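A short write-up of the structure that comes next.
Of the protein chains in this complex, all but one are displayed in their positions.
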Amino acid sequence: MLEQIFQFLVTGITVGSIYALVGLGFALIYNASDVVNFAQGEFVMLGAMTAIALLGAGLPLALAAIAATLLTALTGLLLERCAIEPARGASVVTTIIITIGAAIFLRGAASLLWGKNSLPLPAFSGNEPINLGGATLLPQSLWVLGGTVLLVGLTRAFLNRTLLGKALLACSFNPAAAQLVGINVKVMLRLAYGLSAGLGAIAGILAAPITFSSYEAGIMLGLKGFSAAIVGGIGNPMGAVAGGLLLGVLEALGAGLISSGYKDAIAFVFVLMVLFFEPTGLFGHKIAERV
Amino acid sequence: MLIQRLLRIFIAIMLLVGVNGVSAAEPIKVGTFLTVTGPASFLGDPELKTLQMVIEDLNAKGGLNGRKIELVHYDTGGNAREALNFVKRLIQKDQVDLIVGGTTSGDSLAVIPEVEKARIPLISLAGAVEIIEPVRKWVFKVAHTDRMAAAKIFEDLRKRGLNKVALITGDGGFDKSGRAQILKLAPEYGMTLVADESYGNKDTDMTTQLTKIRATDAQAIINFGFGQAPAIVTKNIKQLGIDLPVYQSHGVASKTFIDLAGEAAEGVRLPAAALVVAEQLPDTDPQKPVLLAYKKEYEAKHGPVSTFGGHAYDGIMIAAEAIKRAGGTDKAKMRDEIEKISGFIGTAGVFNMTPEDHMGLNLDAFKMVEIRDGAWKIVE
Partner (left out) sequence: MRLAGFLVFAAVVLLLPVLFPNNYFVTVVGVAAGLHVILAVGLNLLMGYAGQISLGHAAFFGMGGYASAILTTHFDWPGWLALLAGLLVAGTIAWLLARPILRLRGHYLAMATLGFGIIIHVILVQATEWTGGPDGLGSIPPLNLLGWTIDNDAQWYWVIAAAMLLVIWLSLNIVDSRIGRALRAVRGSELAAQMMGIDTAHAKTQVFVVSALFAAFAGSLFAHQQAFVSPDSFSLMVSVELVTMVVLGGIASTFGAACGAIALTLLHEGLVVFEDYEMIIHGGLLMAVMIFLPQGLFVGLTQGIQRSWSWIVLGRGAKAQRNSAVS
């Protein structure tokens, strides 16, 4: 029984780290603009699908992965420039609908470019399961976990230690003040989208050998990533990461210990409980409203 | 200036209308509603391509009874409500003569009352046994039922002397109705279900459910589903080192499953239409020429065949045969001819329809196949 629970935890953390990376992308854009980017899941999908396509065209895996990440980051930048920026004065809800439109657009583009089938990416270092104290792990899961730790660490360092990163954070606290201090808020926004898209792409590429990818893969990932970001306290990038891991573990434990049919419902019941007791998420800033 | 422009536009419109008004003999309109996008898109896509291909061929040979065939198609995205709306559109706006379609059971079941009300023949391509049971006057189907799949699997298990099975299914209509049939048939074959796990069709990791299965005394695992999830289940089984016979359903009888599951697919068995093992059939098998011909033509244009495309082939060919014999598109006559279809060799098997059996296939139409060396092999 204990061995089983250990396997559930291992599974939960592996799945949760993918959610964590997606949630991180949500948090970054939210930080820079107060907007929840519903196309975030599609960035993850684009990264994976582009990498698969480039691999199929003959590029070696590493090159395909890097190129796919850059192309997706570029897509994020373009999205910001062409769809978000022209609507600069719009309300938050309107901008969210724009991102929803963008998500549908990207999904449609993917279905036209690459068809409707699920596609695999070869595992980076083979498929031999690794035995960890009674639980088994795929080598690719280690890539996912390692990648998550690395990316989260780098993002954290970027946000807290570099000038550019701090400027990005400043935009969320008070865009007007940030502008007064000389920060080009427009550029910061583009950076946020590009960065989120790039992060999402890497998450997609790392996960695709395990989860496959298809033009629709972004919907579920977007949902889980959004949930992760909220549970962790939107606006807190590290909170989003914690939220993702927690969500993954809850799902696995719910499926393993209670009911596999209702596991999604169980996970969301917990999410609701968290929100009822911590209305701004586990690690979110308390919202101060101006009267 | 403006008036000249308006006049030109007016004349253009009149010409268009006029040209459309003058036409050759009325085309035969076949309507179809398929899941070309959405979770079942990898079923609906080959179906649409097959229908278009066969109709093109028939038209090249002069059509049916001297009339060309026109296909009117809509994509339901796997949403039963869309299916109903599109069937209403096919009947009321497009005024089709008959309908070949309904990729999924959900889509097909949803439109049955409408089709019965409008008294138009429907040939469904979906699996659920409820589509033709109870028999309804205007509804037929050409795909094996989920009950047949369950029976075939249990038959094979019995031959191997196994009787404790673990079941794992997804949350789609196909999955759940397959599960219902498995639960119903199990006692008849002396099978006991020791586990009944469930996953979401978009899930990417089923190790949790399989860990629970590993802890039971199951002698075999049955996974009833389609799409990418069964491939993930199969990979997870290998990852967890579970060394039990694995049975899939006919939902994964396509090359995509082998590509996705990779080495983990070795040894997996499933009931499938003979289409996937056409070359291995003895030359005396009456199905062989039909299968090879379809396979050759489809693969030249679109890549590997799928049994679902095969169902579309059967559907349109039976419809064409019925139209030919009815000598026209009188809906009641076409319906009667469909019901009289006998000895018809299709990709799914040999069809023998009767007033009590609007599907016409028996258990022999399914072959038990096993994946060996990345290819399908008939199990003797």
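Think of it as A and B in the order they're written, each chain with its own count starting at 1.
Going forward, a residue touches a chain if its C-beta (ideal position, glycine included) is under 8 Å from a C-beta of that chain, and two chains touch if they have at least 3 such contacts.
What you see is a predicted model; the values in this text were computed from it and never measured.
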| item | value |
| --- | --- |
| Where the missing chain makes contact, among the chains that are shown | A, B |
| Identified contact with the non-displayed chain, of A:Val22, A:Ala73 or A:Ile98 | A:Ile98 |
| Sole contact to the chain not displayed, among B:Val30, B:Ala80 or B:Ala326 | B:Ala80 |
| Among A:Ala90, A:Leu169, A:Met238 or A:Leu257, residue touching the chain not depicted | A:Ala90 |
| Missing-partner contacts on subunit B, residue numbers | 36-37, 74-75, 78-81, 84-86, 88-89, 92-93, 105-106, 109-110, 112-113, 128, 171-173, 175-177, 180, 198 |
| Contacts of subunit A with the absent chain, listed as residue ranges | 30, 36, 83, 86-87, 89-91, 93-98, 100-109, 111-112, 219, 223, 226-227, 230-231, 234, 261-262, 264-265, 268-269, 271-272, 275-276, 279-281, 284, 287, 289, 291 |
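As a convention for this text, only the chains that are shown with their structure count from here on.
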| item | value |
| --- | --- |
| Centroid spacing, where centroids are CA-atom means, of subunit A and subunit B in whole angstrom | 36 |
| Subunit A - residues contacting subunit B, complex | 4, 7-8, 11-12, 14-15, 18, 111, 115-118, 120, 127, 129, 136, 138, 207, 210-212, 214, 216, 219-220, 252, 255-256, 259-261, 263-264 |
| Subunit A contact footprint on subunit B (complex, rising order) | 36-39, 41-42, 45, 171, 197-200, 202, 204-205, 207-209, 211-212, 215, 227-228, 231-232, 238-241, 256, 259-260, 262-263 |
